[in-house]
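Just one protein chain is left out here, and the rest sit where they should.
Chain nomenclature is as follows: A, B, C and D, assigned in order of appearance, with residue numbering initiated at 1 for each chain independently.
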Amino acid sequence: MTMATRKKIAGMHSVDTNGRSKHPASTPSWVLPLVTILVVLVALELATRFHLLGHDFPTVSAVGVQLYEQIRDPSMWHQLLRTLLAWILGFVIAAVVATPLGSLIALNRFLDSSTRLIVDFLRPIPPVAVLPLAVLLFGTQLKMTVIIVAFSAFWPILFQTIYGVHDVDPLKLDTASVFGLGRIDTYRRVVLPSATPYMATGFRLAATIALVVTIATELIVGTSGLGYQINQVRYAGDTAGMYALILITGAIGSLVSWLLIGFERRTLHWHASYRRG
Amino acid sequence: SCSSGSNSGGDVSAAGSPGAPALSTLKVGVMPFVDVAPMYLGVKKGFYKDHGLRLDLIPMQSGTAAISAVMSGSVDFGLATPIAVAQARAKGLPIRFVAPSEQRVPSINGLVVKANSRLHNAKDLDGKTIALSSLKTQPQFNITAFGTMHGADPGSWKLISMATPDMLKALGADRIDAAYMAEPFLTQAKESGYRVIINDPLKSVIGEKAMVSAWFSQDKTIKAKPNLMTEFVAATAEANTYSNKHHDELRGIIPSYTKLPKKVVSKITLPVYAPTLNRETMKKTVSLGVKYGFVDKPVPVDDLVYRGK
Amino acid sequence: MRKQASRWLLLGWMPVSCVLAWLFASANSHSIYFPPLTEIFRKFCDIWLSEAFVQDAVPSLVRFAAGMAIAVILGLTIGVPLGLNDTAYRAVRPIIDFLRSLPKPAILPIAIVVLGIGWEMKVFIIAFGTIWPILLNTIDGVRGVDTGYLDTAQAYRISRVDRLRRIILPAASPQIYAGIRLAIGIGLILMIVSEMVASTNGIGYFILLAQQDFSLTDMWTGIILLGIIGYLINVIYMVFERRALIWHRGWRQTQTGA
Amino acid sequence: MLEVQSLTKNYGRGPDAIQALNGLTFSVNHGEFVSIVGPSGCGKTTLLKCLSGLISPSSGKVIMNGDVIQGPPAGMALVFQEYTRSLMPWLRVDDNVALPLRGKMPKEQVGPAVEKSLRAVGLGSFMRSYPWELSGGMQQRVALARALAYGPEILLMDEPFASVDAQTRAELEDLTREVHREYGVTIVFVTHDIDEAVYVSDRVVVLTNRPTSVREIVGIDLGSERDQVDTRETGDFAHLRAHVARLLMSLDPAKTHTSPEASRSEV
Partner (left out) sequence: MLEVQSLTKNYGRGPDAIQALNGLTFSVNHGEFVSIVGPSGCGKTTLLKCLSGLISPSSGKVIMNGDVIQGPPAGMALVFQEYTRSLMPWLRVDDNVALPLRGKMPKEQVGPAVEKSLRAVGLGSFMRSYPWELSGGMQQRVALARALAYGPEILLMDEPFASVDAQTRAELEDLTREVHREYGVTIVFVTHDIDEAVYVSDRVVVLTNRPTSVREIVGIDLGSERDQVDTRETGDFAHLRAHVARLLMSLDPAKTHTSPEASRSEV
């Protein structure tokens, strides 16, 4: 008991065996970030109000008003849902296809070597480059966006899965083999869990890229979604509205990565990078 | 080995809404511009319903996107310019115009320069940077043809494609020398003191009745649903005619599908909407398109325009 | 010798048979979406082995390189101090998190307003998109420098400059390189996106024009060129990274016993 | 119980080949505690891997209860040196121990079996902890508990205590002797530490440098009751230790005769 607690405490403090104090904080941890955000907002307001950045920038307060307008506008929410739908569908399809495929490739030497060059060649092709082709083949509706998004989210997941499965500690495999675990049990209970941190990274990357591609598609092709909404207010000359929408996309992006990190924290709490006292 | 994954429109004519005499649903790709206002008005006024049609208006960003969308079968109709459709046809895409939309009008398109610019006519443009909403298609054709006819050398122009809202800012910052734009930006430009040096080039190139844009569809769809085509053409003609006569109502409908403020809408110049497709001007446009290299090869008008069943 | 051959066979049979399958399947194709592969090859040579390469591919690559270079330099100069100073890091973290999660294409309109349509805008977009993985990895890498190394440095009274140059930066370098690797993928996407919006040249511009013009064969050549360029960039970077981190691979192998 | 017959193992082929083991022969009796010591890199791990069927020998064979070992046999468990790498960090202590039991015994028996073996190693109250929440010594106890719960006839241990501190190691040595007695399991114990080898086992197999063969098998007659302080203070211990040390340090057997009181059985 005492040993365990000692270890835990030591673990918690091991970050600063140097004696550099990392928590002098008597103030709560959210104060500092909040202060910076306020400082930045005020600075931007002043800079835009006095046209320090040129005349093309709306003031922070004007953007704030537009933000409020957009949030009240049901059509924004409608477009937001469209974006989320395309994003989630594309992401899920990519994950469902890439994870088993990646495992299969990584576990099979022959498949691994055979597909390596193809994967290396296809992976760096920016999905937006095939956008014109996708539009011709799949039209301009949800289906096309989803396919493009899935295509772009596919590679990071596939890659990380292959990498993760490859990187399973051989000693763990030996352990499984000595203790008579079957192939399926070994995969389910040893290979898969130890590859999950890599896969989680893949998911996080894929989610970010997928969102970028969703919005890029909406901007370029004009499929409905937040990107389309941005174009619309832009064409209407409403700069403040455009910034407000960009803020909203940023918020979505933050929310998405925040959710994913929370999810990772839960499922990978055992992993060294998430362990807490 | 033609790819499938395309035609989902096969069942369109069968689709009926519950109640009332079954309406057939047609999907139409629309752009958030002034061009499509009559269609919105027509839907509102019930012209399409009267013809047994229910329109599903699907927004998209450009004529090229519309052509792709029609080809892939995700919409039945799209709006595009003659050059775009002719070039697509020349490249082997089986599409053709079905119903009229906009035709040439004073001042809906123009080439704009800064107030203090030293550019005054087409000849002055040689060696300059000009912004267009898209390249290799109608807008570029318009000013190229106009320029050539007026003694300029379009080969020396530096053309750049740019979203129209950004053009005035780019002009103001001297990043470009001239910009070719349409309503509502043209009105805004004039009000902000920019100068229009070429007004409506299409008029001088093709003539009074030049077609600016029109509704097109895929041959396959046309063949499959001849009755719906007839109804669509008739309803569109009605909507166009009505729109030409009721500008207030037309202006009223625009903010419903764009984000344009009412103030802007009240000032813009509205185009004339044609009741029928003009085969003559189409023919001329295509031949000039071939001449100036915008259309790969001559396309017979009969391949380009739906004649009715 | 023999071993080499069989290794190449193993690596190559699938790509080669894919190309062959494409070749045969498309041989008599009249679909305008899928022109015959031979036709694409012919066009590819016509287009990209001529001045078009200088006209479109070179500017793309130059902008890509410039954007990446800026991202690396800024990422390091901002990331290292933030990694060393916990208070500063916690202070700016929300800003970083927010800017990082802005979908990059969404800031295109702002970039055009501020920087116009020239190369500055495109380089900015690429730099803005690629800086985040580099910055965050630098911060993480610096924060994660093993205290063992720092204790050693302190006990042996190693100077601040040496500590930064010879301990902190090398120790963080595997993370930093990983960040750059991620950034390359994002940079390629943004290179294309920025060229599709306002441009007079570039591969993205070429592809967009080809689409505008319904020259689908041209478009295919553009996509293939991108594949080749992306592949080469990745290969070159991997070789570079492998050389720079030669110690890391060896060290890691001894750590995991793999 | 276990017979090793002219076991040879080469890594690689042709001129680059490393001959790790060169015709090893020895046997382990039922219920015996045998240590294996040898110079660093002489092939101790290789030997254990051959015994466990994880790798197959280049020639010779390993026979367990009359059957030639070809893959990991049932009834054999292994404890590795690197407990952090052999325990699954995503499983709690009890799940780690239960891992090899799934499908091998009725579900309702798994729980009690796990609990029993965790109690045996003194970790009854840490069942729901994660391995990484425990100290190194405790983690190695978990690995031991896992091996015990598996109910092996024979337990192979590869330098199990090399990464824990000296005091914890002493505790673990005693624990291992205890479970050896209680569970009646045969143990083959690889170690670098001469004191440890002498302290824990009934016989010590001393290997030579590569190409590795058996140098001598030293019988350890220190009785079955041993104490970390007292046993190690005895002259018998000191001499046995010195004997094994001389065998290992110089390969010159001349020095060996200085400890005639060490009971030895040459191969």
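As a convention for this text, a contact is a pair of C-beta atoms (placed from the backbone, for glycine too) under 8 Å apart; a residue touches a chain by one contact, two chains touch by 3 or more.
A quick note: this is a predicted structure, and the numbers were derived from the prediction, not measured.
From the options D:Gln19, D:Ser129 or D:Ser163, the residue with contact to the unseen chain in the full assembly is D:Ser163. Summary of contacts with the chain left out: across C:Gln55, C:Ser173 or C:Thr200, the touching residue is C:Ser173. When the whole complex is considered, the residue among D:Pro39, D:Gly60, D:Gly75 or D:Pro211 that touches the unshown chain is D:Pro39.
Summary of contacts with the chain left out: across D:Lys49, D:Arg203 or D:Arg246, the touching residue is D:Arg246.
Mapped onto chain D, contacts with the missing chain fall at residues 39-40, 159, 162-163, 165-168, 191-196, 228-230, 232-235, 237-239, 241-242, 245-246, 248-249, 259. Counting the whole complex, the residues of chain C in touch with the unshown chain are 146-149, 151-152, 154-159, 162, 166-167, 170-171, 173, 247-248, 250-251, 254-255.
Operating definition for what follows: only the chains that are shown with their structure count from here on.
One simple way to say how far apart two chains are is to compare their mean CA positions; for chain A and chain B this gives 39 Å. Centre-to-centre, using mean CA coordinates, chain A is 17 Å away from chain C.
We define each chain's centre as the mean of its Cα atoms; on that basis chain B and chain D are separated by 83 Å. With touch defined as above, residues shared between interfaces to two or more other chains in chain A number as follows: 56, 132, 135-137, 169, 171, 219-220, 234.
Multi-chain contact residues, meaning those touching two or more other chains, occur in chain D at positions 82, 85.
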